[in-house]
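Here the complex is missing one protein chain, while the rest keep their positions.
Entry: chain A
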């Protein structure tokens, strides 16, 4: 029997154990200089925010425990091997006569000794093969797609039996969100042609929402906090608005009607720039919000280690968990809000592109 008290208890247990480093919290207090610890924590946080070929779950001593993901390189032919062979940058992998080495997140072509040449700014100058590996982010995208399929296929099945059927189970959570996207974002902004764009708006909304929530779990995903992913999402919105725009839209950009000719010429480059800054701001907003949220939460959890001498182990754990809990709820709100804003602005831009003006 699920009643409110039980549900709240389960929720409290899940939320309080949802921290990326909670598996490490049983370590003893290491008597180290505070400098080393904060640098080590900084490196750990940076490593979590970036993509990786090896899915590391936690570190036990000097070993990283996790599971390796396949590395797929295209370099005169397809080369597939498990990323455990790379051994976190210590080994040189030999495959069909080519040697590869892993350095700071990227795979480089080297010779048999694994030498990487650096230029003045200590950046490697070796060539890189085309890297199509299944990294953590790709795996996260597959997982989000799978979760969305599972949720929505069951919802679609209930609608097939009759369009006013009530959905059962998890569909009951999804249906109000779908209707919200249709009634508050698509129809007011796009008008009577909203049905063409509903698939895109729904996909973007639920993808960003699912990926944001996945990033908050203790498994350690950070998909939407990666600028490549948000660039692609903003690019999709840009492509949809550019392809589906009608003549009025292009006229308003290049030859704004209703103003004198000198102003038309001045306004044209500004409007063209505006055409590009709108998706750019979409990309930057999502990336910055999610990355900042992850950094802050991981930093607050790191307080457990940094203040162990001042506050004693119990006190530091208590304060850190309390602050992290508060910020975790804020991050839940941000996860939904960013998906909502992205979809709302996308529908606004699409609406501006397909609007049919009553001519002046």
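We adopt the following convention: a residue touches a chain if its C-beta (ideal position, glycine included) is under 8 Å from a C-beta of that chain, and two chains touch if they have at least 3 such contacts; residues count from 1.
One rule holds in what follows: contacts and distances are computed from a predicted model.
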If you had to name the missing chain as UniProt does, which of "Envelope stress response membrane protein PspB", "Sugar ABC transporter ATP-binding protein", "Dihydroorotate dehydrogenase" or "ATP synthase F(0) sector subunit c" would it be?
-> "ATP synthase F(0) sector subunit c"
Of the listed residues A:51, A:75, A:131 or A:184, which contacts the missing chain in the full complex?
-> A:184
Candidate in contact with the missing chain, chosen from A:226, A:289, A:316 or A:346 = A:289
Residue of A:91, A:253 or A:341 touching the missing chain in the full complex | A:341
Provide the residue numbers of chain A that touch the chain removed from this figure.
-> 184, 281, 284-285, 287-289, 291-292, 337-338, 340-341, 344-345
